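Here the complex is missing one protein chain, while the rest keep their positions.
The block that comes next holds chain A.
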Amino acid sequence: MNNETPLLSVTGAGHRYGDRFGCRDVNFDLWPGEVLAVVGESGSGKSTLLGMLSQRLTLDEGSISYLTTRESSAGREDGTEFELLDLATLSEREVRRLWRTEWGFVHQNAAEGLRMHVSAGGNVGEPLMANGWRNYSKIRSEAEMWLRRVEIPSDRIDDAPATFSGGMRQRVQIARNLVFGPRLVFMDEPTSGLDVSVQARLLDLIRQLVAELGLAVVIVTHDLAVARLISHRTLVMKDGAVIESGLTDRVLDDPQAPYTQLLVSSILQG
């Protein structure tokens, strides 16, 4: 693994809606295997930031660079080489390649990330087929393995997510996003809208998978408990700007910015 360069490096990034900035002047580095939580109230620019990082929204200011891996042509021993990409300059084909092979995106609403009327197995197998897998049995057994990993019983593999509960849909979505072995996963409020007990299990699952696979994750949440549970570092956003950042425990236990202090103290203590 390359230890000198961060996986994702964001400098002065901003996105503009008309003449107003949705978020601005964001700086951070994300290292392989690191989980970064972005917290803040509704309208603070969290989702805009995520959209910008994932190339769904244009980058109007600053730069984002990403360290991609490629099959080595020079025949190096580990078979891969690293290349630093400036995301703003990438062609659509390149961005799509990243989505197919290196990036995952877990939506808040599973219906956006899944084909609701295609079977769970088909949903999980689709990224594999997009990557050129053409052997039915292999695709199916891989999908089955991943569904098992996210605790979906294997007799549900041929059922459509439309027949699943919210928690199950979210787990299928996670399986679909991890099946091709991504290096970076974006998550937009993956647990909100779920029952509290389901939330806890899902977080546990995400934490376990992230640790096993050494994924880098950017997770957007308005729930500080989620940030506390799974992230290493936290960015606090307000009005489109990052007002505080640091290790999650430091930010939550010893908040410096007045807004963060307010946010932390507003959690119901039970």
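Going forward, a residue touches a chain if its C-beta (ideal position, glycine included) is under 8 Å from a C-beta of that chain, and two chains touch if they have at least 3 such contacts; residues count from 1.
The definition used in the following text is that contacts and distances are computed from a predicted model.
J.: Of the candidate names "proton-translocating NAD(P)(+) transhydrogenase", "ABC transmembrane type-1 domain-containing protein", "Carbon-phosphorus lyase" or "Succinate dehydrogenase flavoprotein subunit", which one corresponds to the UniProt protein name of the undepicted chain?
T.: Going by UniProt, the chain not displayed is called "Carbon-phosphorus lyase".
J.: May I ask which residue of A:16, A:115, A:201 or A:222 touches the chain that does not appear here?
T.: In the full complex, the listed residue that touches the missing chain is A:115.
J.: Using the touch definition up top, pick the residue from A:130, A:162, A:247 or A:262 that touches the left-out chain.
T.: Checking each option in A:130, A:162, A:247 or A:262, the one touching the absent chain turns out to be A:130.
J.: What is the set of chain A residues that contact the non-displayed chain in the whole complex?
T.: On the side of chain A, residues 92-93, 96, 100, 115, 118-119, 121-122, 125-127, 129-131, 134-137, 139-140, 157-158 touch the unshown chain.
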